[in-house]
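So the structure is just underneath, and the comments pick up after that.
With one protein chain removed, the remaining protein chains of the complex are shown where they sit.
Labels for the chains are A, B and C, by order of writing; each one numbers its residues from 1.
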Amino acid sequence: MTERERSKGKGGDPLEPPKRMEFPTSLGTSDADHIRLLGLDLADDLMGKVGFGELAFWLATQRRPEPGEVRVFEAVLAALADHGFTPTAIVTRLTYLSAPDSIQGALAAGLLGTGSRFLGVTEDTGRFLHDVLAGVQLPTDDAGWDALALQTVTAQRAAGRFVPGLGHHVHKDGDPRTPRLMQIAREEGLFGPHLALFAAIGRVHPQVLGKTLPLNGAGVCGAALADLGLPLPLLRGFALLARTAGLIGQLAEELRHPVANEIFLSVDLHNRSVAPDPWPPDPEPPAPEA
Amino acid sequence: MTERERSKGKGGDPLEPPKRMEFPTSLGTSDADHIRLLGLDLADDLMGKVGFGELAFWLATQRRPEPGEVRVFEAVLAALADHGFTPTAIVTRLTYLSAPDSIQGALAAGLLGTGSRFLGVTEDTGRFLHDVLAGVQLPTDDAGWDALALQTVTAQRAAGRFVPGLGHHVHKDGDPRTPRLMQIAREEGLFGPHLALFAAIGRVHPQVLGKTLPLNGAGVCGAALADLGLPLPLLRGFALLARTAGLIGQLAEELRHPVANEIFLSVDLHNRSVAPDPWPPDPEPPAPEA
Amino acid sequence: MTERERSKGKGGDPLEPPKRMEFPTSLGTSDADHIRLLGLDLADDLMGKVGFGELAFWLATQRRPEPGEVRVFEAVLAALADHGFTPTAIVTRLTYLSAPDSIQGALAAGLLGTGSRFLGVTEDTGRFLHDVLAGVQLPTDDAGWDALALQTVTAQRAAGRFVPGLGHHVHKDGDPRTPRLMQIAREEGLFGPHLALFAAIGRVHPQVLGKTLPLNGAGVCGAALADLGLPLPLLRGFALLARTAGLIGQLAEELRHPVANEIFLSVDLHNRSVAPDPWPPDPEPPAPEA
Partner (left out) sequence: MTERERSKGKGGDPLEPPKRMEFPTSLGTSDADHIRLLGLDLADDLMGKVGFGELAFWLATQRRPEPGEVRVFEAVLAALADHGFTPTAIVTRLTYLSAPDSIQGALAAGLLGTGSRFLGVTEDTGRFLHDVLAGVQLPTDDAGWDALALQTVTAQRAAGRFVPGLGHHVHKDGDPRTPRLMQIAREEGLFGPHLALFAAIGRVHPQVLGKTLPLNGAGVCGAALADLGLPLPLLRGFALLARTAGLIGQLAEELRHPVANEIFLSVDLHNRSVAPDPWPPDPEPPAPEA
């Protein structure tokens, strides 16, 4: 890139001195004697005085959460930390088998599966509820919430879309995390509009869908995180944080009671070699240029 | 999961013996004396006889490409391999600085930036052109392509959407890769409908948008890959393959002429500590439950 | 792989029925009505009753930590969560810039930099102290610890090796996290042999090295985690857990006050094109076969 391009690229006048490069942050900074984080002294103000869930909330919002907020937040993290032999857990164990020299690689590989299908429900539900609430006057009683929920579920069905957070392939008669998290939020006075709408969806959807589906745990976590005011684009990030703790647990178990090699062999020894299946099935040459 | 759940989950009758677990593949398999790949003997039929671009194409389609297809494919890979100090290149260099023990981590980190913004254009353009072509009778002359392109650009504009592959922040008067790739495709008789529509978009869009934008290199690569019949959901994968070679080049240069530490310091030494900026800005407690 | 190979690979008799495939775990399992984790009911026993740091410790050790252990552990996590514009933070921000559709990719990319150079000190120090302690009778007073430390530092210097955890490029006169974490461990009765040896190294090393270096924060965290009895091969994992929270904080700040594009441009706009520098510098053909 030429100097001319450069100045055009930055929109500045090439004769002016460059503006001072500066990267502002409220997170960690340090000088020879102090480390600051979130405007406080790390050693004196934070270490020994702040829990880890509390700190994670604080880092994401740059405000210290109230104890009740921390309790709801940590209940969410507990709900999402580990679900046994999920694809992410298998991936972390297999990656450790294959590259035991890199713990960070094994954890990162597992986190990469935390996508739309298995943990994305948390974010999708939070966003969905938020979008519904953005355009309405908030109801003031259960009947009002039910009416809003009915309208919401009806609109989704009409559009051929699922309601995020509804349904579970194992907990068909109810996900035990859902009532528990709602109870905790109520105890802390943090049962806000996202949880209220989600609960109402649970009550009214059979009228529209003709069957009763459970409100799943990932969904209720999304509703609770949205009620806590956490940034919607990062709701998936909190699922990832919870899962990091879970994947460390998986690795710790793998170290002492390894199963990854047996998982690998159970796949590899059952491979069956088949003839190639060319794509596209009926290869046509592209139409020649006119 | 209980036995009952299990049988329900699999849809089988719990009294039947489990069906034999088997994982078919046309890719690599081996026994004591042979390694097979794509239905051939790896050592005898492939090693020393197949180029790497050719093999990558073959692995993705399970059919051996023609020499002309290989030439177009490798031209695409060359076009996408390296663009200098992109975010992905910086990420790979910084990760190597921080974890020199894990080359795989440095490459994987760089590839993770190959997302919607910087390299996704290839896939987006291929898919977009494919979707347009799926529903129409293919034109037989330039006037026909221009008419289809005009209709396409007009519809996108009316919907408030961009046309993928159009525009470039540096090559404002034309991306040199675009005419070159079209020329190569023509030379090989592989200038198919995706490239034809893309070229027509380049001709007609000023009538609709009121300004002339370049057809960018990532876009023309997507059009060419689609004309080669490569699987649309994997078009981004080929950009990743090309970029892997580029990132190895970045690492090789970093090993001999390191700049990552200076990049890191140029950011860190220009940090400015600012007061926390709490989120949400005006924290309201959630509306209490009705 | 043939059946014959398979049976040989597994070491079994091909006539025996295969042994039942089974993957034991004490982590998450579930049936239709319950989710179990660590032998307890997730909803009833854990959600709302366990902090997140406590849960992470529990998952890694399969035992519930004491409150004092949780406090030391969370002090360590606070110490390691965020250090501002480190390579890992820059990597996460740049990856998000480039692929905003994948939060998991941005976090994973950042974690991949958590390697030997920037965060590996925690693990290296814990292992180093552990190895020294493994072969000796534990001292019972400061003089004894000093003698052991002197012998340890002398041996490292004689072998031309550094003492992990000693030295810091910014906190040259002392890392403020070190005395603070030692104080917290003492308050909780958890100042064990790893911390004792580390502290003694801090006292005696000037006699051997001829200069006074600080005991750094990453090192003292490794010593404290080792005293907590956490698995040594996973000490780096706890640094990764802490850093996950920090990187979410970096992303949250990036979302509201973006700097990644300016970082990218500050590098890219200062590139300088130079002639290729072929490798090897003096290419010799390999010696022909004898």
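Keep in mind that, in the parts below, a residue touches a chain if its C-beta (ideal position, glycine included) is under 8 Å from a C-beta of that chain, and two chains touch if they have at least 3 such contacts.
Here the structure is a predicted model, which is why all the values come from computation and not from measurement.
Chemist: When the complex is taken as a whole, what residues of subunit B touch the one chain not shown?
Modeler: That gives, for subunit B, the contact residues 1, 6, 9-10, 21, 23-35, 37, 41-44, 46-48, 50-53, 55-56, 59-62, 71, 73-75, 77-79, 81-85, 89, 102-105, 107-109, 111-115, 170-174, 176-177, 179-181, 183-184, 187, 217, 231, 233-234, 236-238, 240-242, 244-246, 248-253, 255, 257, 259, 262-263, 265-266, 268-269, 271.
Chemist: Spell out the interface residues on subunit C facing the chain that's missing from view.
Modeler: 1, 5, 9, 21-26, 29, 36, 38-39, 60-63, 99, 101-102, 104-105, 108, 112, 138-142, 144-145, 169-170, 186, 189-194, 196, 227, 229, 231, 266-267, 270-280, 283, 285-290
Chemist: Need a quick check: the contact residues on subunit A for the chain that isn't drawn.
Modeler: That gives, for subunit A, the contact residues 1-2, 5, 29-32, 84-88, 90-91, 94-95, 97-102, 105-106, 108-110, 112-118, 120, 252, 256-257, 260, 263-264, 266-268, 271, 277, 279.
We adopt the following convention: only the chains that are shown with their structure count from here on.
Chemist: Farthest chain from subunit C, comparing Cα centres?
Modeler: Result for max centroid distance from subunit C is chain B.
Chemist: Among all chains, which one's averaged Cα position is nearest the averaged Cα position of every protein chain shown?
Modeler: That would be chain A.
Chemist: What whole-number Å value describes the gap between the mean CA coordinates of subunit A and subunit B?
Modeler: Using C-alpha averages as centres, the distance is 25 Å.
Chemist: Multi-chain contacts in subunit C: which residues touch at least two other chains?
Modeler: 1, 29-32, 84-85, 102, 105, 108-109, 112-115, 252, 257, 263, 266, 268, 271
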